[in-house]
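Here the structure comes first, spelled out in structure tokens, and everything after it is commentary.
Yeah, one chain of the complex is gone here, protein chain that is, but the others are all in their spots.
Order of writing sets the chain letters: A and B. Residues in each chain are counted from 1.
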Amino acid sequence: MTGRTPPWRSAGVRATAYQLAVVAVLIGVAAWMTDTARHAMQERGIASGFDFLLDRAGFAIGHAFFAFSPDESYLRAFVVGVGNTLVVAAASLVAASLLGLAVGLARLSGNWLLARIAGLYVELFRNTPMLVQIVFWYTLCTLMPAPRQAWSLFDLAFASNRGLLLPWPERAGVFAVAGCLVVLGAGLVPPLYRWVDRLRRRGRRPRAVGGLALAALLAPAVLWWAAAGFPTAWSVPRLRGFNFAGGLALSPEFLALFLGLSCYIAAFVAEIVRAGILSVGRGQIEAAETIGLARGDLYRKVVFPQAMRVIVPPLAAQYISLVKNSSLGVAIGYPDLFSVTNTVLTLSGNTIEAIAIMALVYLTLALAIGFLADLANRAVRIRER
Amino acid sequence: MLNPACKRLLGALVPTLAFLAPVTAQPADAGPTLEAVKARGTLVCAVNGSRPGFSVVDSKGEWTGLEVDVCRAIAAAVLGDSSKTQFVKTTTQTRLTVLQTGEVDVTVSNVTWTYGRDADLGLDFVTPTFYDGQGFLVPRKLGVKSVKDLDGASICVRPGSTSERIIADVQAKYRIKITLVVIEDQKELNTAFFGGRCDSFVQTTSGLSAIRAAVAPNPDDYVILPEIFGKDPMGPVVRQGDPQWRDIVQWIVFALFEAEERGVTSANVDQMRESKEAETQRLLGVGTGATGKGLGLDPQWAYRAIKQVGNYAEIYDRSLGDGSKLKLGRGINAQWTNGGLLYAPPF
Partner (left out) sequence: MATGTAACRSFAIAGTGAIRPPPPARRGTLGWLRANLFATPLDGAVTLALAAAIAWLAPKALAWAVLDAVWWAPDGRACRDAAGACWAVITEKHRLILFGTYPYAEQWRGALVVLLFVAMLAASAGPWLAARAKLWGWAATALAILVLMLGGVPGLEPVGTHLWGGLPLTIVIFIGTVAGGMPLAVLLALARQSELPILRALAVGVIEVVRGLPLLAVLFVASLIFPLFVPVELQIDKLLRAEIGMIIFFGAYAAEIVRGGLQAVAAGQREAAAALGLGYWPRTRLVVLPQALATVVPPLLGDVIRAFKNTTYVAILGLFDVLGATKVALDDPAWSRHAAEAYLFIFLLYLVFCLAFSRWGMAVERRLARRRRG
């Protein structure tokens, strides 16, 4: 046996032993904690299991984009909560991207005043906690005038302490589906271009490619709209008695959360956009300027394609952070997933199950965004030829 | 409580987890809540934290209010010192969860006692410390003393609220005629009432008194009528499965009621110990009949609570009554001897 390394000195054996020890300790702690919780729950009569999901919820959800009555189940309450989270997150995501892009470009503008104001915006909103901003927006929303003294825009839209009222298509469902179809149509555009490229390689000269692309983009949506009978009626909010009727009502809670999320994330998006554009070599821009590229084309053809590679990964991180931070709605009473979960667990007593459902939904959302970001990353990657 | 295998595991883990444990680690066989509270040396209470009159933090960072004082009374009785309390600020969403998961010993966050909460949640409600309900606010100069006098008045309410239903009931009950002014927004409602647009308005009494204190140009010009409508009994809540602790909280509240009924205050409690009345003696832990053994406490538990915190009337007065900004009358929160609902079983 002499001359051989004893097993306890071998690196491989030791590594395995370490890992087994770690796993054993973890399993031990987990088992002990689960056991403690089981005993505590038995002793205190805390409910367990997922049966409660089908029980009557018995609570109302204040601001719901989706109708909910206390007679419906806890499961449905979760669905409404997820829906509210998705609505506020999607709206803020679009707003934050547009605002961030605008501020980022403004910061790079040659106009001193504009660049300074954009810089001030970024410093103010990036260097204060989002929660303070949300609470502050909420305070401002509640300080608005009462409905009868509401601020109005051409009597079409109104802002009051009851929130914001906007005109809205009467058959909003048709337009929602049409919107989805536009996204679907957008999926048709790249194959179209690939086909055009193939034609060109064969020496043909297809004409009106832009028009064709636009048609592909809009055709499914327009067809759907036609099939629905060209609905054009708009519902406009009107003051009836003491409150408004008609139109789309956005509650102060939604507005505050929306503004808080959008303005905060937009400051970060602006910095990401700026860093992305600055990452494009000065030489590239000078070269483009030398051949006399118009400003718009310079951005479209030279700057953005290269900047996107730097922009996409951190942007995805910001989007995930936005979705997760929509949970701050609980501080001002917006019934998002987190808030609904809290209500459900205090009413049903099924604490652990409710938390598990919430965690699963947030993880799924984060993974989904990560997956989409991965696709986007692949699309903007430098293709080596 | 734990099976032997778990105990062994626990024994092995305690040293590793010791750095996580607080300075005041407790004996390993602490079972019921009383033992845990005594070992910890402080009583942890869940409070609302943002309800004027019930639990708020004043400008100096001190907790005040009815809920807070009930918690202090429990601490005085159980631990001997009303300042050995910890207040956990909770929301309506978390006030019961913190109790279930064991973070707090008692929730005094004035939870309305309902069948569903009591039956389904593994919680026990003890006797209510405050009966809320809807009340009427009127200008003092109208000289109205009771809801019966409101014949012909116009009253501001919010649409679809319980208030609307209550006014319908009141009209039928007292055969009076009331004109409703329906205003949806709370702020506008306040403006309408204090601007004289209507003669009275209806809301929960605790809410009314907060509005009066905050919005009225001169709070003294307005009174809340003594009648209260609707049922909102609110009291401390404890975990199920610990009958001793439930009894302790229950009887401390009763002791506060009983002290008021017998005229025992924080000021005269020492003199009252000389009293010849058997029930007062038992309450204050004097004489041979006095014992706290059934509760796991010493005989002077109620004496300490009254001495350090005061009886119910004192607590009410400084939190909600004339000694506070809210100036809320006793109404149905008076002793049963005065036509209220406070009724302590005999000691």
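The rule is simple: a residue touches a chain if its C-beta (ideal position, glycine included) is under 8 Å from a C-beta of that chain, and two chains touch if they have at least 3 such contacts.
As the structure is a computational prediction, the values presented were derived from the model and not from experiment.
For the chain that is not shown, the touched chains among those present are A, B, taking the whole complex.
Residue-wise, the contact with the chain that is not shown comes from B:Gly61, picked out of B:Gly61, B:Gly143 or B:Gly196.
Checked against the full complex, the candidates A:Ala96, A:Met130, A:Ala150 or A:Ala373 give a single residue touching the omitted chain, namely A:Met130. Annotation: of A:Leu86, A:Ala157, A:Met308 or A:Ile352, A:Ile352 touches the absent chain (contact as defined above).
Looking at A:Val13, A:Leu153, A:Leu278 or A:Leu363, the residue that reaches the missing chain in the full complex is A:Leu363. Contact between chain A and the unshown chain involves residues 15, 18-19, 22-23, 26, 33-34, 36-37, 40-41, 46, 110-114, 117, 123-124, 126-133, 135-136, 139-140, 143, 193-194, 197, 200-201, 291-294, 297, 301, 320, 324-325, 327-328, 330-331, 338, 342, 351-352, 355, 358-359, 362-363, 366-367, 385.
Within the entire complex, the positions of chain B that touch the omitted partner chain are 1-2, 10, 14, 17, 20-22, 25-28, 30, 36, 39, 42, 49-52, 56-63, 86-91, 94, 97-98, 100-103, 210-211, 213-215, 217, 325.
Convention: only the chains that are shown with their structure count from here on.
With each centre defined as the average position of its C-alpha atoms, the distance from chain A to chain B rounds to 43 Å. Within the complex formed with chain A, the chain B residues making contact are 1-3, 6, 9-10, 13, 91-97, 100-102, 116, 120-122, 159, 182-185, 187-188, 239-241.
Looking at the complex, you find that chain A touches chain B at residues 28-29, 31-32, 35-36, 39-40, 43-47, 58, 146-148, 161-162, 241-243, 330, 339, 342-343, 345-346, 348-349, 351.
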